[in-house]
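All protein chains but one are shown at their positions in the complex.
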Amino acid sequence: MLIIMSREATPQQIEDVITHITELGLRAHPIPGEMRTAIGITGNQGPLHPEEFENLPGVVQAVRVTKSFKLVSRETKPEDTIVNVSGVKIGGAGLAIIGGPCSVESRDQILKSAEQVKTGGGHMLRGGAFKPRTSPYAFRGKGKDALEWLALAGKEFSLPVVSEVVDAESCEMAIPYLDMMQVGARNMQNFALLESVAKSGRPVLLKRGPAASLDELLNAAEYLLAAGNYQVVLCERGIRSFSDFARNTLDLNIVPAAKEASHLPIIVDPSHGTGHRKMVTPLARAAVAVGADGLIVEVHPDPDHALSDGYQTLFPQQFAALVSSLKPIAESLGRAL
Amino acid sequence: MLIIMSREATPQQIEDVITHITELGLRAHPIPGEMRTAIGITGNQGPLHPEEFENLPGVVQAVRVTKSFKLVSRETKPEDTIVNVSGVKIGGAGLAIIGGPCSVESRDQILKSAEQVKTGGGHMLRGGAFKPRTSPYAFRGKGKDALEWLALAGKEFSLPVVSEVVDAESCEMAIPYLDMMQVGARNMQNFALLESVAKSGRPVLLKRGPAASLDELLNAAEYLLAAGNYQVVLCERGIRSFSDFARNTLDLNIVPAAKEASHLPIIVDPSHGTGHRKMVTPLARAAVAVGADGLIVEVHPDPDHALSDGYQTLFPQQFAALVSSLKPIAESLGRAL
Amino acid sequence: MLIIMSREATPQQIEDVITHITELGLRAHPIPGEMRTAIGITGNQGPLHPEEFENLPGVVQAVRVTKSFKLVSRETKPEDTIVNVSGVKIGGAGLAIIGGPCSVESRDQILKSAEQVKTGGGHMLRGGAFKPRTSPYAFRGKGKDALEWLALAGKEFSLPVVSEVVDAESCEMAIPYLDMMQVGARNMQNFALLESVAKSGRPVLLKRGPAASLDELLNAAEYLLAAGNYQVVLCERGIRSFSDFARNTLDLNIVPAAKEASHLPIIVDPSHGTGHRKMVTPLARAAVAVGADGLIVEVHPDPDHALSDGYQTLFPQQFAALVSSLKPIAESLGRAL
Partner (left out) sequence: MLIIMSREATPQQIEDVITHITELGLRAHPIPGEMRTAIGITGNQGPLHPEEFENLPGVVQAVRVTKSFKLVSRETKPEDTIVNVSGVKIGGAGLAIIGGPCSVESRDQILKSAEQVKTGGGHMLRGGAFKPRTSPYAFRGKGKDALEWLALAGKEFSLPVVSEVVDAESCEMAIPYLDMMQVGARNMQNFALLESVAKSGRPVLLKRGPAASLDELLNAAEYLLAAGNYQVVLCERGIRSFSDFARNTLDLNIVPAAKEASHLPIIVDPSHGTGHRKMVTPLARAAVAVGADGLIVEVHPDPDHALSDGYQTLFPQQFAALVSSLKPIAESLGRAL
């Protein structure tokens, strides 16, 4: 943190700011300038808030100069992290494609989905068992049955499986079934859930909240690493904006930015990220071109009769066509698929 | 939901859309127009998504015509709901002022705070026991001790108390101590938590998420009412925008809009809503002028040494001055304070 | 600007940054720290961009420490500016109420509007002659005729008049008719227009763009002052957000923030700011409570037949009721109406 004093600040006001900093257990480093004095602060553990200082007399502005996350930072660990999900590597030279339906609806549906994901070129299987829904009257998932069917389908087709958990109870229940735990966008800052998931010992897929800054996303990941779970994959899935043509605004800009700030891998969800089937394929290609480490895509044997999100779900043949169209793009960037 | 067909749509395409609607268990109502056909849909329980239909051949657009919330809607219950929190009424002719520190730090601090809130004209006491924080390294609250001290202070000064709970466990623990349960902004769509809180039997203070639409806020409230808890107070606390001068953008526009759409009371939090001590008082006055049913304001015996959020916290004398300045505004609107 | 070097930055990298700064004609002030070096920059005329430095090897971050605006800054001129529009003072102890229709439609309509504004307690008359409209097929104003009728109506009822100009030509044409020139939100950064308006010699009403930061708004005002026109009134009229209940999000937070950063007066437009007639009155009251220096409100003799924006326009009796309801709020803040 750097405190900028007013040009008119009195020596007493400068002294008071230094005293305030010292009383917070921090060190003050006054830097006299031509027109005004600045005061550097060091010694803080967590983040400091500019507002903590901007209300002191004589202070014009307080600016952050370091980030509050540490373990997720590329300054801390310069080389890329590769997350290994039961054999599928996310973050290395390859590209990880996760496919599957929004919700696990039945044993048959998920078995059929798994087969189609495998045939279509996918590496992992997704499927919701616990569905957070905006309305209490919407379908909310088949719970433990869904977990069982999902695990079965994954085993049958040699696809590691990932599914969202929503609280300590569902997390506990899911451990025997899942290869990877997903924290959904609405729960990115549900810190109680982050701690449950961290303790599960499973790799974690952490989705960016719809209004989360990069700093907040990396701090949420920091919760997981600080609790001892280093197997974390970030996921961009669309931010909230004023858009009049897509449900969310898929923010591909975060991919290179996250890779510069952190060593963690990052994948992209073009299905939730756009909310329109027609937009999934072009945005999926763009995600690979921008440097994402993988994709998570909704595909269903019969999207028009899906119990949730059918409108943003690919048909199996569209999924296969998408995956095959990604190859030349991946290869042009020196990645295999 | 109303489906707008393309001017070029064939009779077969129109027929297919109708079949699709019927297969979803809904009723289709075709409405032929001069230039194009529209098709109304009725019979849905939960909300329908436009995207469900916009991908069908011949469809130009699908528009929602009814809201998915029911119990919170003013169409369902035209008269205002008044929530009674251990004697303090929120939503009637009066104005409810909730004051207190961001965090409960010690027995003495919260007792002193309670005295100052009471003297300053407040009606309820707030204080955090479980603090969700962006960084895992920041202070996260004193838990059960804090709940005990808060309950004690509330009793001592006859102020009902409210505090945030963050999961099923903290909710369970808090029941004996709290008069009102707060669901924080980051947890507005933590549906597992909403259900725990609903079952607690306590009135609920539901904070709007930083990127939540009115529709999403009312649907979150609908979770509480649908689970049998009708004692719900909404709270505006700032949305995320591109602002370069405030931490959040307090959105007072939602107050009249929420009152038109719903019978539930709504209060405003100008402390988190702006993140700057200097902005709290003017925005608090504006909140009363716009028609809010109350305020929740951070005040601390010694803000400059608060363990959290001191920069947005009023000094006790500022709190008292604020409350007294609200009187003429409230009275000019026919409300008592 | 303050440059933060990486902990790993080499002495050569630090030297290169200093050389780069010097080559830009600026002065570098290296500030060695415990873990890393920071480098202050002084001597810049206009603003520096962080990105200018963040791409240099060894640089972690560049942070702005001073603002690019000077003449509009309160540091430059601590006392409030009072703008005098043909006798009506904006920015002093009083409150300036500007009323009138969105568009000047006819001689009779604007005469009737003026009478109703005067009777209702307004101090100035507004009315559009040149209307920027999203669609080319919408009504775009009656031009010079409208200016003549507006000036006539203002004279008849002793109300100074304000209207929007959209280019050099309309600005030139409007000089004989207007007491104050309005720059619309869409044109806030139309710098060619700002210069025409500055040279007109008339006081200027500068509306904030729907995505403008405070910094950008004040820089737009700086264009006017830098061109010699010091009679500038800022106007908040709603920002673009994800709102699902109002056309724009009226951002009252900017009022105290602008008053802290600048000496210029600021008024609020609750009509465009919300886009709903029912929201105008509550938000207008909130604007006064938050400390605005005035209001600009749409009122029309017959809103339901207005040629533009009727849905956000008050009926004459609503306008009079609003103005009279503002009195106790203004007085409680020590302002007269």
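For clarity, chains are labelled A, B and C in written order, and residue numbers in each chain start from 1.
Note that in this section a contact is a pair of C-beta atoms (placed from the backbone, for glycine too) under 8 Å apart; a residue touches a chain by one contact, two chains touch by 3 or more.
Everything numeric in this text was worked out from a predicted model, so none of it was measured.
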Missing chain -> touching shown chains A, B, C
From A:Leu2, A:Ile110, A:Ile254 or A:Leu314, the answer for touching the chain not displayed is A:Ile254
Among listed residues C:Glu15, C:Asp145 or C:Glu169, the absent chain is touched only by C:Glu169
Suppose we count only contacts with the excluded chain; which residues of chain B make the list? 2, 4, 6-8, 29, 31, 33-35, 38, 40, 42, 60-61, 63-66, 75, 240-242
If the hidden chain were put back, which residues of chain A would touch it? 211, 213-215, 239, 241-246, 249-257, 260-261, 274, 278-279, 282-283, 285-291, 325, 327-329, 331-333
Touching residues on chain C - with respect to the absent chain: 20, 23, 45-47, 49-55, 68-69, 132-140, 166-170, 186-187, 189-193, 209-211, 215-216, 219, 222-223, 226-227, 240, 247, 275-278, 304-305, 309-312
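The working rule: only the chains that are shown with their structure count from here on.
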Centre-most chain, if every chain is reduced to its averaged C-alpha atoms: B
Averaging each chain's C-alpha atoms to get its centre, pick out the one most distant from chain A. C
Taking each chain's centre as the mean of its CA atoms, how far is chain B from chain C in angstrom? 31
Between chain B and chain A, distance of the C-alpha-averaged centres to the nearest whole Å: 25
If you average the CA atoms of chain A and of chain C, how many Å lie between those two points? 38
So which stretches of chain C touch two or more other chains? 241-242
